[in-house]
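Of the protein chains in this complex, all but one are displayed in their positions.
Coming up: chain A.
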Amino acid sequence: MRRSILLASALVTTLALSACGSDDAAEPAEGSTDDATATEGEDAGDDMATGSLTVWVDETRQAAVESAAEDFTAETGTEVELVLKPFEDIRTDFIAQVPTGEGPDVTVGAHDWLGELITNGVVAPVELGDTTPQFEDVAVEAFTADGAVYGMPYAIENIALIRNTELADSAPATWDEAIAAGEDAGTKYPLLIQTGVEGDPYTYYPFQTSFGAPVFEQNEDGSYSPEIAMGGDAGTAYAQWLAEQGESGALTTDITYDIAVEAFAKGQSPFIVGGPWMLEQFADLDLAIDPIPAAGDEAAQPFVGVQGFYVSAQSENALLANDFLVNYLSTEEAQTALFEAGGRPPALTAAADAASSDPIVAGFREVGAEAVPMPSIPEMGSVWAFWGVTEANIISGSADPAKAWDKMIADIEGALDS
């Protein structure tokens, strides 16, 4: 019986090996043909020896990156493999996968991930070199931490006041003017702003800054330090304003993003506070892009978000990755292609100028020039958790504005200390 086990095992192993053998046999064969062709002519062997690059992209950038990748492949012979991922998964997956060596060489991302990516040691600095001045200042600033640049920016996005010109003919200068104009228009809503029961501090931020209550202290170079700056009298004044507007019905937690966009598309309001990502749904409306009207005494500065490409700290193809970003994706052609694919104004000044021939893009860009970068420090995560809900509770009238705002500041500080 023992012999039969041996016999059977030997048989199985042979079978197994012969099954694998077909693979093994194929590889050296390919290698040898490559060697042969390499001696014949330089170009023929290109696709074997020039490595490959893995890039994570999401749906909206896929086509544009693909065209830049084709140029790259044509000129250098390096294959670029695009992996399609949902944008919201990229951040956590990148952090988790880079240390295992399974991560991509390059990924698309937003600048506010930077703090977290740096603390986890998964992102490598990118030397933009002499191309730096060709980008909009705010774009490079957003990807800068402690003096080093960590990404190649490609798009800048910010919110503005989108106006339906049939319902309102001029840009309102202040919040009260906007509400008055909205009421004159006789539509269902005077002004639309997405809120929801969880609040939307990103969309509300320009109104908060108009009261002089920025979220964090800003250093001289524009970066943020983790000191909460939205407390004090300015913060309380903003909270009071939220409560008043909630009571008058101008702000309500019932309006979510979907409801707001749908209502504006149906012409139920002359104004909506929102970004270029909404425009697709407003295709048949005649629009103008205005600065966000201030509710307080100071300028209403929205957050600006910068999109870009990061290089993995563990990339084995760092050289190819940097070459691809700095020499192929930062060209005017590539940035314009990305703009046409995603509709976000380009970060490269030349491409942005070209795109600005469209008054809508120019409008958003003008508002963006006054905007402040969204903080990229890791402490921001703890702020979001309390910020929106507190605003929503104040608007819905379920919380006392001053008390709720003070408690929020204390809670955030508690979370930052823990």
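Heads up, the rule we're going with is that a contact is a pair of C-beta atoms (placed from the backbone, for glycine too) under 8 Å apart; a residue touches a chain by one contact, two chains touch by 3 or more; residues count from 1.
Rule of thumb we're sticking to: contacts and distances are computed from a predicted model.
Per the UniProt record, the chain missing from the shown structure is "Maltose/maltodextrin transport system permease protein", taken from the list "Chemotaxis protein CheA", "Maltose/maltodextrin transport system permease protein", "Tripartite tricarboxylate transporter TctB family protein" or "Hydrogenase". Only one residue in the set A:Ser269, A:Gln314 or A:Ser376 touches the chain that does not appear here, and it is A:Gln314. Per the touch definition above, the residue from A:Gly222, A:Pro359, A:Gly381 or A:Gly397 contacting the chain not shown is A:Gly381.
Within the entire complex, the positions of chain A that touch the omitted partner chain are 1, 4-5, 8-9, 11-13, 15-17, 19-20, 42, 45-46, 49-51, 76-78, 95, 98-99, 101, 116, 118-122, 124-127, 129-130, 146-148, 197-198, 254, 259, 313-314, 316-320, 322-323, 326-327, 378, 381-382, 384-386, 389, 393, 398-399, 407, 410-411, 414-415, 418.
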